[in-house]
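A protein chain is absent from this complex, but the other protein chains hold their places.
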Amino acid sequence: MGMDSDLFCEGLVRRFGTNAAVDHVSLDVPSGTFFSILGPSGCGKTTLLRLLAGFDKPDEGDIHIRGQRMNDVPPNRRPVNMVFQHLALFPTMTVGDNIGYGLKRRKMPLAERRKRIARVLEQVGLPDLEHRNPQELSGGQRQRVALARCLVLEPTLLLLDEPLGALDLKLREQMKVELKHLQKQFGTTFVYITHDQSEAMVMSDQVAVMRDGRFDQVAPPEELYREPATPFVAGFVGDNNRLSGELVSVRDNLADIRLDDGVLVQGRVASDDLQAGHRAELYIRPESLVLSGDALSAGFSSMQAKVRTTLFDGANSRVEAESCGQPVYARLPQDGSAPRLPADSSIRLAWNPALARVFGADSP
Amino acid sequence: MIRSVPRSRLFDSLYLAYLVAFFVYLALPLLVTAVFAFNDAPFPSLPWKGFTLDWYFADGSEGRTGLFHDDGLLTALWVSAKIAFWVTLVSVALGCVNAVLFERVQFRGKEFLYLLMLLPLVIPGVILGVSILVFYSGMANDMSAAWGIELDLFRPGMPLVVMGQVTFIATLSTLVIAARLRKFDPQLEEAALNLGATPLVAWFTVTLPWLLPSIFGAAAMAFLMSFENFNTTVMLTGSDTPLTVALFNRLREGSTPVLNAVALLLMVGSALLALLVMGRSSR
């Protein structure tokens, strides 16, 4: 275990009946980092968070916080605070009483409590709201009160259970950035769970992608995006095109694949179960596909596709085309320099094989 | 039929007339009762003989005894208040425990027990009184006959009245408190634990304040229902008659404006209690 780990878990298992919601999960979160657990709903991330908070007990494995074993410590004694999905602000108390709740439990004198409440409200940008009721606040303000209620206790670890889910899109974008700043400002270790990959990518230092109770990959956001370790991660994090075909050969870390329409293309080897003659899948991101005329850069792979339609979305405009019966998306140049692409016209899509990832079709 | 669907003018005016008639029907008996508490005549009927406060304050010297000098009624009022106090206390306590039992705990046979809990609502009040009389008073009789043990507690009287009223009022207070508890987000308790509260502290600082409006509501309701109850009470009452039974006995002897005076007092009391509770819960 790393000496500067705030949270260290090993082999955590939590079963419901025969189904393991958390299945041998290990994690190590260094002090002061923003750690996200990203996964689709039902992947076990909420169960994992409840194990960390102490609302549930693991069937196997250990939880250590700052080197202390936490398995038998009740939730109210753990140096861990949590921002709940629906915030769970106490409706019968004012904002100030909500924030002072934990301090009061620590028997902090009133004057000191008042000072801390005022200070933390200042820090989250809500000065002088002590006497309001939580029901009177806007969604973003309530979010901040929920954070302040935890941060005022200076926890070793702050757990956040998809707290942005209830906000509208615009506010969510804003809060993402703000959360990241607050985390840096307070220096508290955040463990954040979400199903929204953009939240995880923007805010985190490290992201764990979780599926069926296990971690597929734990990496910084950029690595997750550029070097997905499994087909699931490649498909779940960011947009991706998947082309399937038969593996012809592997050389110099590059794999040759024959697509179903007979075209031979190349991509980087991403898993070690590739065997010539077996099915394989190539993942290539829309922004890595270029619309090439006849001129092809050296070493690039390319394929023919038929335009279905173009999807204008500002900087994220794409063309939807079809190849081997499957849809393929390619990013259009941001400067609007793309030629007109009428439906059913034929285009050639090319890519640098170093940017494509090839997995065996049976990779996990 | 609804605001957005056009209605004919005739329909609207008929509907309005019906509403007015309905509220006149509701208000008339009470209004009349209240007004005749102040008629300066020995019998509550027309003609109107002028305004008087005799039916409250007359001391019996001129042949009239006002409510505040009528020892029989005042004693009965006090008996009713004592009964209502105990019924409220027991019913609300029981209601809280039952609400937690049915809303927060999972156990086998819960559905069945819930139906049992509802049972007193579908038993006529007379029967509730009769069955308790037969069981407890019968038990006291048998004990006395067989062993000479006197169980005065179980003879008709105040304890038995309290028991009889609690039987159904506890169901009502359970329903009121459980309805509020159902709207409570259990995550709030987890949040309290997470912020360092023990389970007991979490209950008292988070859950109980949430339930408080419903507890006050249930208490007011229990008090009023106990105060006004006749059917169950009359079966179980002993020598210390509560107010409704005393009023009933008076009424059989013939009506006097003192009865109107008591009725008005009760109405005002209930109204004040209701306003108090509503004022609290809206805050």
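The letters A and B name the chains in turn, as written, and every chain counts its residues from 1.
By our rule, a contact is a pair of C-beta atoms (placed from the backbone, for glycine too) under 8 Å apart; a residue touches a chain by one contact, two chains touch by 3 or more.
Please note the rule applied: contacts and distances are computed from a predicted model.
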Complex member absent from the view - protein name from UniProt, among "ABC transporter permease", "Multisubunit sodium/proton antiporter MrpC subunit", "Sarcosine oxidase subunit alpha family protein" or "Succinate dehydrogenase": "ABC transporter permease"
Displayed chains contacted by the hidden chain, counting the whole assembly: B
Touching the absent chain when the full complex is considered, from B:Leu53, B:Leu118 or B:Leu276: B:Leu118
Contact residue for the chain not shown (choose from B:Ala58, B:Val87, B:Ala140 or B:Ala170): B:Ala170
Contact set of chain B toward the excluded chain (per top definition): 1-5, 15, 18-19, 22-23, 25-30, 32-33, 36, 43-47, 93-94, 97-98, 100-101, 105, 107, 111, 113-127, 130-136, 138, 145, 163-164, 166-167, 170, 175, 178, 224, 227-231, 234-235, 244, 247-248, 251, 255, 259-260, 263, 266-267, 270-271, 274
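We take it that only the chains that are shown with their structure count from here on.
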Chain A residues within the chain B interface of the complex: 53-55, 74-77, 80-82, 84-86, 88, 90-93, 101-102, 105-106, 149-150, 153
For the chain B and chain A complex, residues of the former touching the latter: 185, 187-188, 190-198, 201, 205-206, 209-210, 212
